[in-house]
Structure formats: structure tokens, C-alpha cells
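Inspection log for the structure reproduced underneath, given as C-alpha cells.
Part of the complex only, each chain left as placed.
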Amino acid sequence: MSGKLPAVTLVLGGARSGKSAFAERLVEAASPMRFYLATGQAWDEEMRARISTHQDRRGAGWETVEAPVELAEALADAARADRPVLVDCLTLWVTNLMLGEHDIDAAFERLAKTLPGLKGPVVFVSNEVGLGIVPDNAMARAFRDHAGRLHQTIAGLADEVHFVAAGLPLKMKG
Amino acid sequence: MSGKLPAVTLVLGGARSGKSAFAERLVEAASPMRFYLATGQAWDEEMRARISTHQDRRGAGWETVEAPVELAEALADAARADRPVLVDCLTLWVTNLMLGEHDIDAAFERLAKTLPGLKGPVVFVSNEVGLGIVPDNAMARAFRDHAGRLHQTIAGLADEVHFVAAGLPLKMKG
């Protein structure tokens, strides 16, 4: 049913690069029924507007599950159903882990360990954030370090990795 | 006369990536006579120095037209002459639209509608700005959202898209 998608795909891109839309098309082409694992939390008006824009674009056939922190667990649950899962996005998850003062390394390890046992394919979306000037504040530097390490881990486990800019995908692996 | 260039080309790159020089070489190879649509305004000394550096590098055969805001109109005018047009750059145009409090969506739509009717080829240069940490201030976040949306639109209409880093082009479309 979802034979067109490999087990694990990572879609990396910048802000407003079209990475989410590209990832959604990948998952939609694979199956009429799919899970959307949303890591974003609507803590202010701007964030609510972004989430709403993304929801409007996605059509029918999506079941949304909020997974701001317990991502490995939500993923294991969702993938049990043999439907493709879209996780959007890893960088918001890292933000939530940091704000909630969770153990980042343990959370990354749990996620990595979950991947090989999943039944349905999973597509991760994430923001590449490490290509600008070194940020002034230590929190932002820690954030981009965490995000970078996570991207390396997921890319290492992924069958396909795409880098998206201006809506155009560039295949980096697979 | 300008047969080597497709109708619409987008050259994306970072700061000091060599994107303008690459775009200029594309246009220079296509025709001995060409238009340079400059969106930059010399509002301070640093900007004046940058504009002057770019002008010094461009040799003869360029007719410069300043188009800080009315880009669609200037482009339609320039392309009437059947000479290739270089637009440098879209991100400065977005900055000017924001600072002048223009209707951004309407301006983007006018530009997109102008493209199919142009007689001569056009090459757009723009800065990719979405690959760093989320900026602290809302204006900068709005700017990179606008720039990202515009890049997706122009890339969608373009025949060729190049991403330039360290002076080296990577073809993403075409």
C-alpha cells in the first residue's frame, strides 16, 4: 500500500523552502490514509497561523496526532497501523525538548531505536539551521548543535534524504 | 541572439557566494547588449560600496535601470527590447516592498504574471536567507517568509534554477 516510500526518509530545508509540501506529496502518493505527527505547539498567534496554514493545505486522508515531546512513543503507535507517517518537524521537537528541560540525548536515542522496528514508512521534515552566522546567545548555539546532531543521526538511518530549496528537492542520499 | 538562455532563470545563493558574478556570466554569454535591473538603493555608505563593486565588475554592454519597487513594470519595459535582463536581486526588492509598506502579495502576483509575456530572457538573482537560526525579531521572520514564498513562485515558473556556493553553481532545475 505504501510501497513507493522507503522505510525512513528525511526532508531537510530552510524556512519557507517548501519542504513540508514536498514531504506531504511524498506521503500522499504512497497511501490514501496517513498519519500526521505534529510536533508544533500553538503557544502564540504567529505559531497558530503557521499551523493553520499547514492544516489547510493538507487535504483529506490525514489523521493528526500531536506529539510535541513523546515523539518516539507516538511514532511507534502510529506506525503500528501500517500507514505512512509524516513527522513535521524535528526542529520544533528539539525546541520543545529544550524548553521542557528534557534529556536531549536520551530522547534522540529513543527516537533512533524506534526507527528499525516500524511497520509503516516514516518521513521526517526538519529545518536546516546551521548555515548562518554563529548566533550570539548560547541557547541558540546549543539548539543548532542539537539539531545538527539529530540530522546526522536520522540521515545515517534514512534510506533517502532530500534537501529542499525554493520548492525544489535535491536528493542527497538514496 | 540570446538563444543560450531559457526564458526564466533563477540564481539562488548566500551572501558573497558569487551568485551575481555567475548570473552576469550567463547573461553576458547570451548577448552583447543587456539590461541590468538594479533593485538596490544606496541608502548608506556600506550599500553604496557594494553597488559600486558590482558596477565595476560589470563591463560594457550593460544598460542599468533602477527598479527598487516597480519591478514588474521595469521588467516588462526592458524585455520589450529583446535583450536579456538581469534582475539583481529579489531579496533587496522584498526589503524595499516591506520598508515602503507595499502590498507584498499583490507585488509578487504582478511579477509572476509578467513573466510568461516577456520577449527576452530574464535571470533573477536572489539571496537564500532561510538556513540560519529563526531570527529574534518579527520583521526578519516576515522577511524570510516573504523571500521563501517568492523563491518558490519564481522557481516554479523558471526553466532553470541554480544554487551557488563558493562560486560554484549547482543546478536544481532544468
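Note that the chains are named A and B in the order they appear, and that numbering of residues resets to 1 at the start of each chain.
As a working rule, a residue touches a chain if its C-beta (ideal position, glycine included) is under 8 Å from a C-beta of that chain, and two chains touch if they have at least 3 such contacts.
As the structure is a prediction and not an experimental result, all values here were calculated from the model.
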item: Entire complex copy count, 2 subunits given; value: 3
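Quick note on the criterion: only the chains that are shown with their structure count from here on.
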item: Superposing rotation of chain A relative to chain B, computed on C-alpha atoms, to nearest 5°; value: 120
item: Parts of chain B lying in touch with chain A, wherever the complex brings them together; value: 10, 12, 14, 128-134, 138, 141, 144-145, 147-149, 151-152, 154-156, 161, 163, 170, 172-173
item: Chain B-touching residues of chain A, taken from the complex the two chains share; value: 13-18, 46, 128-133, 135, 140, 143-144, 165-168, 170
